[in-house]
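Removed: one protein chain of the complex. Kept in place: all other protein chains.
On to chain A.
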Amino acid sequence: MIADLTRTERLWAMLILGALGLVGLAMAIGGRNDLLGIHGWIVLAAGLGGFVAVMRGRDAPEPNPERLNEYYDAPTRVGLILTLLWAVVGMGVGFWVAALLAWPDMTFDVPWLSFGRLRPVHTSGVIFGFGGNALIATSFHVLQRTTRARLPDQISPWFVLLGYNLFCVIAASGYLMGLTQSKEYAEPEWYADIWLVIVWVVYFAIYMRTLARRKEPHIYVANWYYMAFILVVAILHIVNNLAVPVSFGSAKSYSLFSGVQDAMTQWWYGHNAVAFFLTAGFLGMMYYYLPKRAGRPIFSYRMSIISFWGITFMYMWAGSHHLHYTALPHWVQTLGMAFSVVLLVPSWASAGNALLTLNGAWHKVRDDAVLRFMALAAIFYGITTFEGSFMAIRAVNSLSHYTDWTIGHVHAGALGWVAMITFGSLYSIVPSMFKRERIYSQKLVEVHFWLALSGTVIYVFAMWNSGVIQGLMWRTYTESGGLTYSFIDSLVAMHPYYIARAFGGLLFLLGALVALYNVIMTIRMPAPAPDDAALDIPVQPAMQAGE
């Protein structure tokens, strides 16, 4: 990793890491009476550790100049492994919190083991740790192939990948200590938010600089999705996290917004984190890897254009459907509902486009578990977006909101769409990225596929059932006009479903562990003969842009 860097780049790396260490030291001193100080020590350790590592490799010989003729994939390789590690962490904690809902006494009187603190570790671990690393790793891979240009330099990709993971570590360790601003999926405190903005600006710069060097006149469709993901997530993140810290020595901050305005801003962020983090980015992945694996061009280029702009425009209106029947003005709720329903059109355009691409390649879907992951992801994407539009209708929402149905819906998307397209993409590039002829065991990919599918189905059906029952119990009346059930009655009725949910989650987690094992064993396989090592020469994108 350090041997890849030129002498000048090594000096720059030391400078950046030294500065990071100093920031950590300042945080540790300024926050010595606060939990902020602990994060200061973590940042200091990261900066110093990196500094020492680079310094030790400083005098290694300069890298081979011929490397500039190849793509720069080292960050992608590390990113793929980090993706799987975060998958195990995020899904592992997910299984644990699911079990806590069935057996609540497993907190053992330890604050950081209680549900409220572990739950954001699960959600952020999966969304940002697993999903975010997958997006960064694959975006670097796709960006170079579709532009036929190498990344602009060798430091900034590492800065983005490792800096982003530092953010994830600060976020997760903060939740365990009780550091959270309570905005769902935007829980990290002010200093972590500022750090993420810096990392994100560099990420965007890599995209623009590589595009500027591109040898393809057209920007391939996958890159629009990745770019919308980077840009809009930046806008959402900055606006929703505006806050005033108690002091520079305190981790605590108070949101600039309050009450109804804060609720609208939060769900404008929250719903579009779904749109631009969990959808646009992963659609970028799908538009490159699915046609590539299927060996067929995308069914309709125009459909992907329509879908892209439809999603970019309409999603931003839809957040207010999280606030039906609340104190949010009625007209905003109605706008949110209307746009959520229309949103089905661009969403299904993408899902349909993916499935129609597979026409003529269904025999491959049958035989290849990797392609099956991607095909199933497209199907789940279609199901989940339909369900989302349906749940945004006020009358449906009055039943589904606040219940486990929402949890089921989210997991149909997270497990069925996000995780499956990620696993499919990951398996399809791991052999070439690590210069191996094939994946270690195709049979284990098959095992993983069935674990993932059965885990998802069990999970989602359990939550659909419990959610609908819960919603109905809350609104059931006796003949004399009183409420039939107490709240606790509905909670008791959930118990068997909560056990089923934990079981489904466990299956999915086992699948992720199988994937991790398979990838490690692939890396440990002997490399093929040198002339085969040129497997990954610059290739044409799966289809020509601007057909």
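The rule we apply is simple: contacts are C-beta pairs under 8 Å (C-beta built on N, C-alpha and C of every residue); 3 or more make two chains touch, one makes a residue touch a chain; residues count from 1.
The rule is short, and it goes like this: contacts and distances are computed from a predicted model.
Chain not shown in the complex: UniProt lists it as "Cytochrome-c oxidase, cbb3-type subunit II", one of "4Fe-4S dicluster domain-containing protein", "Cytochrome-c oxidase, cbb3-type subunit II", "Cation/acetate symporter ActP" or "histidine kinase". The chain that is not drawn here is touched, among residues A:76, A:114 or A:165, by A:114. In the complete complex, the hidden chain is touched by one of A:54, A:134, A:264 or A:519, namely A:264.
Remark: the omitted chain is touched by one listed residue; of A:8, A:64, A:247 or A:359 this is A:247. In the complete complex, the residue from A:7, A:32 or A:302 that touches the missing chain is A:302.
Summarising the interface, chain A meets the missing chain with residues 100-102, 104-105, 107, 109, 111, 114-117, 119-120, 175, 178-184, 208, 211-212, 217-219, 224, 227-228, 231-232, 235, 239, 243-247, 250, 252-266, 268, 302, 305, 309, 312-320, 322-329, 332, 335-336, 339, 398, 401-403, 406-407, 474-475, 477, 483, 487-488, 491-492, 545-546.
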